[in-house]
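A single protein chain has been omitted; all remaining protein chains appear in their positions.
What follows is chain A.
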Amino acid sequence: MLELRLVQGSLLKKVLESIRELVNDANFDCSSTGFSLQAMDSSHVALVALLLRSEGFEHYRCDRNMSMGINLNNMSKMLRCAGNDDIVTIKADDGSDTVTFMFESPTQDKISDFEMKLMDIDSEHLGIPEAEYHAIVRMPSAEFARICKDLSSIGDTVVISVTKEGVKFSTKGDIGTANIVCRQNTSVDKPEEATVVEMNEPVSLTFALRYMNSFTKATPLSNTVTISLSNELPVVVEYKIAEMGYVRFYLAPKIEEDEEETKPQA
């Protein structure tokens, strides 16, 4: 038995819009801790990890750990039927093969039930170890989205390098090159407009812009974005969801010339 009541129903819509481009089908995991999802894109280059903590829900009931296999496009179709101010309740009975989304209008004069079929999804769950990152950049999410969009009109990949001076995004394409430097800037009126660079070691990593651009679909979720980089690790692009959790995107870097050995498969 599962019953989750979210007053700010539009949040769920935004969450879904942020991950739908990257992943088609995914298992939503439910536990006493919260409502979460971990899924990789089909090429296993990017991963999305979502967490909505139980405290963020007005009512949260989950009797046991369980997962629901959902086609995200279909779920998005249903959620788009909810009004922006609607309260959304997610309900599922044990052993049932459907999940119900209930939308209540703020004035309580309209209640809609949408029942969606669940599916069996064989997904691999990856263990993501805690890591100390060499550099962490926090910046306005809209600014990051703009940079990714602009650079992808020039090239396919972005080199993100962090030095003491700030963070540099560069690309190279057939028509030329582009470099955008964002300096540390904390003297702004609103804290969400600040650019904060924390660095233990300089890093420089190359990523496919295609994925970065799809991560920025999460921009409506948060005013700021946090980018954590380490030389040997996938980048983490995190959008915090106020008082509830986060959407984190992990992206494997491009590897310079590849004479790497095939790792023995367990």
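Note that in this section a contact is a pair of C-beta atoms (placed from the backbone, for glycine too) under 8 Å apart; a residue touches a chain by one contact, two chains touch by 3 or more; residues count from 1.
Methods note: contacts and distances are computed from a predicted model.
Participant: Out of "Ubiquitin-related modifier 1 homolog", "Flap endonuclease 1", "General transcription factor IIH subunit 3" or "Trafficking protein particle complex subunit", which one is the UniProt protein name for the chain not included here?
Facilitator: "Flap endonuclease 1"
Participant: Touching the left-out chain: which of A:C81, A:A131 or A:A242?
Facilitator: Residue touching the chain left out of view: A:A131.
Participant: Would you mind spotting which of A:L12, A:L72 or A:L233 touches the chain that isn't drawn?
Facilitator: A:L233
Participant: So which bits of chain A touch the chain we can't see?
Facilitator: That gives, for chain A, the contact residues 1-3, 5, 7, 27, 29-34, 38, 40, 42-47, 49, 51, 53-55, 58-61, 63-69, 87, 89, 92, 94-97, 99, 102, 104, 108, 111, 118-120, 122-133, 136, 198, 200, 208, 228, 232-234, 236, 245, 248, 250, 252-258, 262-265.
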